[in-house]
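Here it is, the structure, as structure tokens.
The full complex has more chains than appear here; those shown keep their coordinates.
The letters A and B name the chains in turn, as written, and every chain counts its residues from 1.
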Amino acid sequence: MAAAPGPVHEALAGLALVDHHCHGAVTADLAPGEFAALLTEGAAWPGMSPFDTPAGVAVRRHCAPLLDLPRHAPPDDYTARRTELGWREVNRRFLTAAGAAAFFVDTGYTTHPLTSPAELAAAGGASAREVVRLEQVAEAVAARGVAAQEYAEVFRAAAEEAVRGPGVVAVKSVAAYRTGFALDPVRPPAREVTRAAGAWLAVGGRLSDPVLVRHLLWTAVDLGLPLQLHTGFGDADLRLHHADPALLTDWLRLTSGTIPVLLLHCWPYHRQAAYLAAVFEQVYLDVGLALHHTGPARCRAVLEEALEITPFRKLLYSSDAYGVAEFHHLGALCFRRGLADLLQERVDADELSLPDALRVAAWTGADNARRLYGQPAPEPARDPSERPARKV
Amino acid sequence: MAAAPGPVHEALAGLALVDHHCHGAVTADLAPGEFAALLTEGAAWPGMSPFDTPAGVAVRRHCAPLLDLPRHAPPDDYTARRTELGWREVNRRFLTAAGAAAFFVDTGYTTHPLTSPAELAAAGGASAREVVRLEQVAEAVAARGVAAQEYAEVFRAAAEEAVRGPGVVAVKSVAAYRTGFALDPVRPPAREVTRAAGAWLAVGGRLSDPVLVRHLLWTAVDLGLPLQLHTGFGDADLRLHHADPALLTDWLRLTSGTIPVLLLHCWPYHRQAAYLAAVFEQVYLDVGLALHHTGPARCRAVLEEALEITPFRKLLYSSDAYGVAEFHHLGALCFRRGLADLLQERVDADELSLPDALRVAAWTGADNARRLYGQPAPEPARDPSERPARKV
């Protein structure tokens, strides 16, 4: 499963990652059942512990020691110790252990009370930036009340204002959840937007009208910031096959030359995402979420598939951790180990030179994100033998 | 390819499996060409021996010794020895070697004379249960003659009667073959069923009308038993991409809280199936059929992909063996070895504790099926060092 550790492992262990897509950690003590439910993309079902999953096993193996418990600690011990330490200390331990220089935080999904980006950063000894979720902006516009014929203009103004907020580096869409990507790719005419807005505003609820989702994606193009798109694996609210990023091809062709598009997570369509990243200049990908859900036993395999044809400047790191800071840590651990194993093995087989392997590690773990989001590292030059500072 | 054998291998070697989906074995001596044809999901083609496949290689390697032949015996020797021993002895040897406590037998596909569930069980020193194929029930109703407006009621009554038969634990549908899963997910109105039944009954043949297939799936919901659904890989009668279980998402959402749904086989969509099992409480999967068709060289890889995110209580074992008892044996061998290799390697790397690995082995090999189908093991407690009894 693992290559003998070598210099690539050392380099990745010391690399201050840029986690270009994550969420906050819960700011409350969780009951055992609440904690367990956050371990899955499903729910806590009677008679089936969410610990009995690859992610649950990885938490008991790799997170328990950070709570002063033995490896593979029983679930009850784990949740008891978590409660004993309290959420502030738990968050601090895992977020520090993640070893991130920066967290880019999607602030638009909050089923629990969560750390703000600044709180997340403070707890992790990192800096933070914000990712604005456009569906939330649109739904807030609707909730405040707007006439159908003004929806497009008001939404755009609200989005422009949101991205002027301090530290905003990107926007995000969950179109994958709302309509999927099998959409008419062209920008919808104004009159269609007005008609669709009228129908939506009359009933309210989530934005899921296909015309309005298209309009949202095109509004993202106008905003000019990088656009993060959830693709692939997620919760039960998804039609997985509609989240295949290959379905975005026509839209990517039409928007070529405009904004960078970040395909998030992608599994099990990471090879399709890799194809898009290989042929479209503006497309990038990560395999966040899959890292901690598949765990250390399989994250290398997923990374290897994702990297089969992906240009090395096109892969980014994200954890997509939500709620439990264990996942901010576990995502980072899986990424470092999985990538180090695969790169070191190629170095050992003389398929890759060590300097090239170190470049790929630094690019994918941090530099690709810095470059893409215009967030240069504080010090221009780096000595790879020295642990980089943990600030963007 | 293989981890060094360890305690997980021992445990799985001694585990009495529940093969929750298989078919009978042929009760006749097969001519060499007939036997070879049963080795593939295709057919015997001129100039291409069905032995020249991963499954054929695995049969020569792992089944030949059970017929007192050397490993890798030539095909002609193999089929000659098979004939010499006679079908009863051949079936007995392989079915016993499978080491199953129970076979759950789909009795609805019979292109050859096959063992009954009881005969299969007797030959294998196991017990048997029956799985009722609903398309067969519907087609028998049509063959007996029924008025269109009575079809729904008569079919339901026939299905209810069929599942009251002794030892019936589940129903099965081959909707994947008939229409695929890109169906309107809602229960069809009675008048549409009547109209579709009228059209079908006028011409006869296989049930493949989309309205009637939907009606069949909803009738399964009413029956209340677990529903097995063929998904993914099968014979040439399939449109593979229509057998992607992700296409079932909307239907699974509508039927949530009703019956357990078993996604059979799944390859090459086993990751999609794993997603469904991770987010829908009622969904389970296996990678039967793929085990013996990919053979010992690849069944571990397929299991590893299937287990990337699948909760450990959601994977089951099946062989999906049909016709040749070699496949009842080979499926079991591939499952035991592939799973033991992957679990033992994780134990050796300290990614998984040994007790956890043993639990996962016992769950997926037998206990998940017992629990789901309400078939408790005869003895409540087990000593893993002792070979369990071979009865459900």
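To be clear about the criterion, a contact is a pair of C-beta atoms (placed from the backbone, for glycine too) under 8 Å apart; a residue touches a chain by one contact, two chains touch by 3 or more.
Since this is a predicted model, take the numbers as computed values, not measurements.
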Where 2 copies are displayed, count of copies in the complete assembly: 3
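Basically, only the chains that are shown with their structure count from here on.
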Centre-to-centre distance between chain B and chain A (centres being mean Cα positions), rounded to whole Å: 37
In the complex with chain B, residue positions of chain A that touch it: 1-2, 40-43, 45, 47-48, 50, 52-55, 57-58, 61, 71-72, 233, 235-236, 238-241, 267-268, 290, 293-298, 301-302
List of chain B residues in touch with chain A within their complex: 244, 246-247, 249-250, 253, 271-272, 275-276, 278-281, 304-305, 307-314, 342, 345-346, 349-353, 356, 371
